[in-house]
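One protein chain omitted, others in place.
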Amino acid sequence: MTPAPDRLLAMYAGMLRVRLFEERVRELFAGGRIPGFLHTSVGQEAVAVGVCAALRPDDYVLSTHRGHGHLVAKGGSLRGLMAELYGKANGICHGKGGTMHIADASVGYLGANGVLAAGCVLAPGVGLSIKHRRSGQVVVAFFGDGAANRGPFHEGVNLAALWKLPVIFVCENNRWASTSAHALSTAGGSIAARAAGYGIPGESIDGNDVLAVWDAVTRAAARGRRGDGPSLVEAHTIRWVGHFEGDPQAYRSKEEVAAGRRTDPVARLERLLRDAKVLDDAHAQRVRDGIVAEIDDAVAHAEASPLPEPHEALTDLFASYPWRD
Amino acid sequence: MTPAPDRLLAMYAGMLRVRLFEERVRELFAGGRIPGFLHTSVGQEAVAVGVCAALRPDDYVLSTHRGHGHLVAKGGSLRGLMAELYGKANGICHGKGGTMHIADASVGYLGANGVLAAGCVLAPGVGLSIKHRRSGQVVVAFFGDGAANRGPFHEGVNLAALWKLPVIFVCENNRWASTSAHALSTAGGSIAARAAGYGIPGESIDGNDVLAVWDAVTRAAARGRRGDGPSLVEAHTIRWVGHFEGDPQAYRSKEEVAAGRRTDPVARLERLLRDAKVLDDAHAQRVRDGIVAEIDDAVAHAEASPLPEPHEALTDLFASYPWRD
Amino acid sequence: MDFGDALNKALREEMRRDPRVFCIGEDIVLGVPFGVTKGLCEEFGPERVLNAPISEAAIVGSAMGAAMTGLVPVVDMHFADFVTCAMDEVANQIAKSRYMFGGQIDCPITLRMPYGIGRSGGGHHSNSVEAWFVNIPGLKLCIPSTPADAYGLLTTAIRDPDPVLVFEHRGLYRVTGEVGDAETLVPLGSADVKRPGRDVTVIATARMVHESLAAARRLAEDGIEVEVVDPRSLVPLDRATLADSVRRTHRVVIAEEGPMRGSTGAWLAWVIMEECFDDLDAPIARVAGPNVPIPFSPPLEAFATPKAEDVEAAVRQVVK
Partner (left out) sequence: MDFGDALNKALREEMRRDPRVFCIGEDIVLGVPFGVTKGLCEEFGPERVLNAPISEAAIVGSAMGAAMTGLVPVVDMHFADFVTCAMDEVANQIAKSRYMFGGQIDCPITLRMPYGIGRSGGGHHSNSVEAWFVNIPGLKLCIPSTPADAYGLLTTAIRDPDPVLVFEHRGLYRVTGEVGDAETLVPLGSADVKRPGRDVTVIATARMVHESLAAARRLAEDGIEVEVVDPRSLVPLDRATLADSVRRTHRVVIAEEGPMRGSTGAWLAWVIMEECFDDLDAPIARVAGPNVPIPFSPPLEAFATPKAEDVEAAVRQVVK
């Protein structure tokens, strides 16, 4: 199945938005404007966008330490996100979360996570509440190839499969977990293959092909909404940049990244759209200009926003507040 | 492959020893002689004995909350074990461990465990030390069908497979985890099938057939000693008794247990031995009498032994001792 | 009504009152091993009384996922000892999410934590771990000693919009007492004077409340009047009631079951120091377990179990 041209264009714009956003964030970090331990998703845009394009606006996403792209793709406000990355008072989390712990409930983005694979066990519970409300939603749990080796992956997949919960486990396999190669972390080599042990579909796909991602997740979402239970999608992709900003990347060759760049998911869809005459130079420029303007606006907003007052560190802990302790 | 008659006889005696030991323990518990939360392995003898018969004396075993049978089968002293179950000062753990936390280092029995699946992550480390010492040993990690749903199963199997460690993961699938049926806990239904996801052999066997267990573990041990890595063996068996002593077993039918008893692994091997003329009435009686005498001796020893002095609660915590804290 | 039944009553009433409330845990349909959840599945069905596989991380984690999206889970930890198997979910996820997310998402979870020494449970089924959670910002924590408090606190915990851990001493499940018919809630942060007395304040939790009351009865025979104060919730803590008592008695004993070192008792001693340093006529005395795991054998286990006579001895020391 191929989506209609306008949806393809939306995916193209979506990937470009993630790409340009992350590149701007990298610059801002390098320029000392953004604090924290920063992990960006440059090169992995097709996964974030392919997944979110296959979801309804009210579907949920549980994200990772490398989560900006997921939030941008899910439709989160760039202003809220950028201000949060800056640690500003009007960031979406009032500056308390930052890059690794951001959430945007308004678009169903239930949180980045500084603990790997944490989302894998939260997801079945989101599935339970979806079932309870009979809302027909689904929830996506993103996790990396490295994170797949943690216990919560096993417990979460088993529980979701057992109770036929509407969960889509999406592994972003970018071949590396920080300095550790996928092949040296994952016995058997395939994460998708582990699905069989739980009696659920497990698919290994080209995560640099946004249509392949969209297709797999569309089917997984339909399955979830039908009440047939979870799916596991392993999307192979490449992280173009360091594990974190500042990573000297001594563990991998320059050629690997160069090869990765040749599979650029944004350029790939752009070629397809141009070949199909859906996109031309002028149109592409308009799309890009629009996105750049959005990002400029988000940056200007973040720059202009105040930092939180120090004592605001004491708010937001509990819903029933205040009390002395 | 079938073992020689003397080995078959040893397995027969081994299973009978476990059976009679556990039945005596149940009586003693009912009579108030043994304290604690007691889980016995009546009906599951073929797994303990089949596994241990395939091991060398210096191989290691990591056990579970239902571990008496494993220790008896591994050759642990009945006196030390029984005195420990009584909580006596000369129990193998000086009364500190008891039924769920007993160990006997002298026979490589590295501990029962009150935490389910805990052994699954200890095992790879034992494998590491075996590899370091080039000793050619293997280590068995026992765990139940219920425990297989915990994260450490996943992490331990992955690590052992990745590093080709000499570990044998033995799942005692007795269909129940306390009140919870296997089918309602384990997505996909098969624990053995999960091995494929890690690229290691996973075998589902009749755990009431001591020879099938022996055979599977003999092959797994050979594989481990060769340096080819771990194996997973799922042994299907039946727990004849309650989950713990005192369990009213409201969750299962009397017929299920009755059917289980018809697959009695001890009677089954006895029949085979009798058919092969390796065992006759007189011989069988001698074997039984010998075991009963051993158990009587262990009970007499335990009964006669002193309880620990209360303040001995303060010893054994650290190797470098004492210090005020 | 016994303590276990009081908890069952709280669960049943809250599940009737609010369809979002559900229970999840191991063996809870039959209510094994302590009977607290017995009969709930018959009334509310298996969709609201979820027997989970042995997957503590997924049980606690999925409770959080459900809580973040509109449900109100009550988790049965089976034994509090096994919270170790879901420690990240409690300490890093449940405790922190509302704060890190700037208050966007509530996390109304109740974690029922059956804990404590008894009947030779041994090293993996006997521990007092509440001190760890007192040290984790973002969690509320209560610890009832009577059926009425068990009922009142569990009800409050379930209705609270934040995560609350309820420590239920497993030696108390069969203790009986009055439980009001109407909703007799016990708010978090309200200590209770279980026995008034003018000479010494004994601050005690859970089982140690009963041991302290027994000690108080014996001491009364010698004319020593002990006031037994039960904080009932540790987070938030009712400092005012504790301090008020100490300002009257000027002498303090703190009694808990967990190990002496780095425990809640040590922290409560600090709180008393902070509130009432100048009111103290004698050093605070503490009753707690020795710094060892809980041993199996009855005489060893008894040695590791703080009892009425330990409280009595401590009181005699502070009034000397």
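In order of appearance the chains are A, B and C, and numbering begins at 1 in each one.
To be clear about the criterion, a contact is a pair of C-beta atoms (placed from the backbone, for glycine too) under 8 Å apart; a residue touches a chain by one contact, two chains touch by 3 or more.
Keep in mind the model is a prediction, meaning the values are calculated, not measured.
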Worksheet, complete the sentence: Contacts of the unshown chain among the visible ones are A, B, C
Worksheet item: Out of C:204, C:292 or C:311, which touches the unshown chain?
Response: C:292
Practice prompt. Taking the full complex into account, find the residue in C:50, C:284 or C:311 that is in contact with the omitted chain.
Written response: C:284
Worksheet item: Which listed residue, A:50, A:69, A:124 or A:146, touches the chain dropped from view?
Response: A:146
Worksheet entry | Absent chain, residues of chain C that touch it | 81-82, 84-85, 87-88, 90-92, 95-96, 99-100, 122-124, 129, 131-132, 134-138, 235, 258-259, 261-264, 266-267, 269-270, 273-274, 277-278, 283-284, 286, 290-293, 295-296
Worksheet item: Taking the full complex into account, what residues of chain B touch the chain not shown?
Response: 60, 62, 91-97, 101-105, 110-111, 113-115, 118, 120-133, 139, 151-152, 155-156, 158-159, 162, 315-320, 323-325
Discussion item. Could you pull out which residues of chain A are in touch with the chain that's been left out?
Written reply: 35-37, 87-88, 91, 93-101, 113-117, 146-147, 149-151, 177-180, 184-186, 243-244, 250-251, 307-314, 317, 325
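Going forward, only the chains that are shown with their structure count from here on.
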Worksheet item: Which chain's centre, taken as the mean of its Cα atoms, is farthest from the centre of chain C?
Response: A
Fill in: Closest chain to the centre of mass proxy, which here is the mean CA position
C
Worksheet item: Distance from the CA centroid of chain A to that of chain C, rounded to the nearest Å?
Response: 40
Discussion item. Could you pull out the residues of chain A that touch at least 2 other chains?
Written reply: 151-152, 155, 158-159, 162
Worksheet item: Counting only residues that touch at least 2 other chains, which ones in chain C make the list?
Response: 53, 55, 57
